[in-house]
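With one protein chain withheld, the remaining protein chains of the complex are depicted in position.
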Amino acid sequence: MKGRKLLFLGLVLIISAGLLVTSCEKKPPPELTGEPYVIGGVFSVTGRASFLGEPEKNSMELFAEIVNSEGGINGHPIEVVIYDDEGDATNSVTLVKKLIEKDNVLAIVGPSLSGNTLSVIDVIEEKEVPLVSCAASVKITEPVKKWVFKTPQTDVMAVEKIYEYFVANGITKIAIITVANGYGDSGKEQLKAQAPGAGIEIVAEESFGSEDTDMTAQLTVIKGTDAEAIVCWGTNPGPAIVAKNMVQLDVQIPLFQSHGVASPKFIEIAGDAANGIILPAGKIIVTDQLPKSDPQRKVLMHYKEVYEEKFPGSKVSSFGGHAWDAMAMIAEALKVSGPDRAMLRDEIEKTTDYIGIHGIFNMTPEDHNGLNIDSAFVMLKIENGEWVIIE
Amino acid sequence: MFSLFLYFFMSFFDQLLQFFVSGVTQGSIYAIVGLGFTIIYNSTEIINFAQGEFVMLGAMFMVTFNAALGLPIPISFVISVIAVLIIGILIDLLIIRPVRKPTHISLIIITIGASIFIKGVAMLAWKKDYHAATPFSGEKPISIGTAAITPQALWVIGITCVVLVLLHLFFEYTDTGKGMRASAINPKAASLLGIRVKRMVLISFALSGALGAVAGIIIAPITFAIYNMGVMLGLKGFCGAVIGGLGSVPGAIIGGFALGVLEAMGAGLISSAYKDAIAFVVLLLVLFMRPTGILGKGEMKRV
Partner (left out) sequence: MSEKRDYIYIGILIATVSLLPFFLTNDYYLHVLILIGLHTIIVLGLNLLMGYAGQISLGHAAFYGLGAYTSGILTAIYDFHPVFAALIALLFVGLIAFVVGIPSLKLRGHYLAIATLGFGIIISIIFNEMKLAPKGTDLPMGGPEGITDIPKLYFLKYSFGLDNILPVKLGQVTGLSNVVPNLYAFNIVFDTDLKYYFIVWIFALLLLIISNNIIKSRVGRALRALHTSETAASTLGIDIQKYKLSVFVLSAFYASIAGSLYAHFIASAGPSSFGFHKSIMLVVMVVVGGMASIWGSIFGAAFITLLPEFIDALNNSVVKIQPELFYIFEDFDIIVYGLILMVILIFMPEGLTKGIVDRLKGKFSK
């Protein structure tokens, strides 16, 4: 009996040691002369939304590292303190309080999820700390809250873009199939809200769970309607399975996706089924194809370069860009405001023509997202496993 | 008019056929996973909540050996199954056997602990991304009447049937298999007959590990592999086993298939929003109305 216990403990120690060795990669910020500017981050690094949280965290840390290596902000190093809320809204609230009270941060980036962001707004407004969220829902910035900003493009614009395409191409009847989580739900709301105005009729409304592995039932129902196109709103892997199921069922009408799948991972897992899919996406996915005259090209290529160098094996996605843009705008504002939360908030609100990953930001007291539809999205089509910009 | 009616009926029938075909595919996955639960339950009365993680590990190992290291599919298949089999054995030796006071509660919780631990290790080892697995024989869909099925789905159903047959032969005609059945029914009597009960338990863990791995390997090309894929699959496979009758090997298979078909029908005919709830609602209905399940043994003690 005793031997077995020892063996068990020994095994646990060996595994832990092995994992320790494989996980140590990162270094703390180097020494700079000024008092560090502490910026906090709350992301869903583990749990169901880890595809959001992990690149966001990586991007935030990377940004700080680069800024510090170039002399910090007026000689002050940036120190980032990042916590993982595991996708749970209660944790988001707890960790935001921790960042504010214990770590005394000047500003907070995140959370990754819309529901989590909405939960922390009360605390943010009460404690008066600027928050730049990485979540998509339009409810975050409408109505405007004094201390809350966000970087991702809203689903409002994404749907606008898709409907623009439909109107231009004479598509009037569509079927929608969405994921049963905050992202898919928000998309569904927008699709339904904007349909009448665009002259579009939604003939079928299906949904699937974020862990579901087979959507043939839903697609079979859709196949039996007179829809001219299918719009799928979700994040990996569901939409990839939808694409594959459509091939399996030989569904002839075109499939449109949302910017939630605008990452190389989607093409990797959807394989051949991805070809022919059209979606609105942030320009980060097609940096190489942007005309040299595009003002965002330089910023995007730089981000792509440093991210893929620092994290070999990963490819940039728009998700990491949420945090990168947030950090960039905070850093710019810090140069003017210094370590004062209220002044920092004012400076963030004054951001003008900031060329970011997601577009060109112009914050105003009425608009705390700051993007417009042209710079935020391009329409892409997947051909031969590659992204191609279409008009 | 009649031809119009016939047209609608036929297209409805087409839809039903597709639901059925998809349901059977999904159902075979639940069936194999449920088998894993049943085998361990039979020999130990433990509900092994780590069963879902065996499925995940099988899929992950397969991706590593086949996609990352480039070994051919049959070899990767075998190595992955053996790897998970070993992990199953380790769980029995290191976690189950040393328990000093084996009550139902503590054993269930321990296996939950093991599943959380394995999930955590997998997350660190394979990171948090989805991994694509190569289908065994391509992706070109095959038509069954007006319904379509992928070749991989046929592999899933086919291998499930083979597994069922092999298990039947094992339990009916081999000494070890018969020994396992004996120890499940009455461990004391079995050990008096010279059957080493502890060894039977070990074999059942190894077998369930292998089964879980097989399930994971064959579905990975359809569902993609990620560190937390085991949770829902495990739970639903477990529902299938309970619905069919916990403790009954054919029950696990029937329950799994039935669950798959019910899910597909429910999603298609009623509402796709609550599809995930179907498995658990049926579970509760079965527990409340016929706790022994469809084919269950009369092991249910009513108070």
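The chains carry the letters A and B, assigned in the order they are written, with residues numbered from 1 in each.
Operating definition for what follows: contacts are C-beta pairs under 8 Å (C-beta built on N, C-alpha and C of every residue); 3 or more make two chains touch, one makes a residue touch a chain.
Everything numeric in this text was worked out from a predicted model, so none of it was measured.
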item	value
Full-complex contact with the absent chain, from B:L16, B:I108 or B:I294	B:I108
Listed residues A:D88, A:E332 or A:D367, member touching the removed chain	A:D88
Candidates B:C161, B:I185 or B:A277 - the one touching the absent chain	B:A277
Omitted-chain contact residue, chosen from A:V45, A:I78, A:I162 or A:L290	A:V45
Missing-partner contacts on chain B, residue numbers	47, 95, 98-101, 103-106, 108-110, 112-121, 123-124, 231, 235, 238-239, 242, 273-274, 276-277, 280-281, 283-284, 287-288, 291, 300-303
Touch list for chain A against the chain that is not drawn	5, 8, 12, 16, 19-20, 23-28, 45-46, 84, 86-90, 93-94, 97-98, 100-102, 113-116, 118-119, 122, 137, 139, 180-182, 185
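Everything below uses one rule, namely that only the chains that are shown with their structure count from here on.
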item	value
Complex contact set, residues of chain A against chain B	1, 4-5, 7-8, 11, 15, 19, 22-23, 46, 48, 50-51, 54, 180, 206-209, 211-214, 216-218, 220-221, 224, 236-237, 240-241, 244, 247-250, 265, 268-269, 271-273
In the complex with chain A, residue positions of chain B that touch it	11, 15, 18-19, 21-23, 25-26, 90, 93-95, 97-98, 121, 123-125, 128-130, 132, 139, 141, 148-150, 219, 222-224, 226, 228-229, 231-232, 263-265, 267-268, 272-273, 275-276
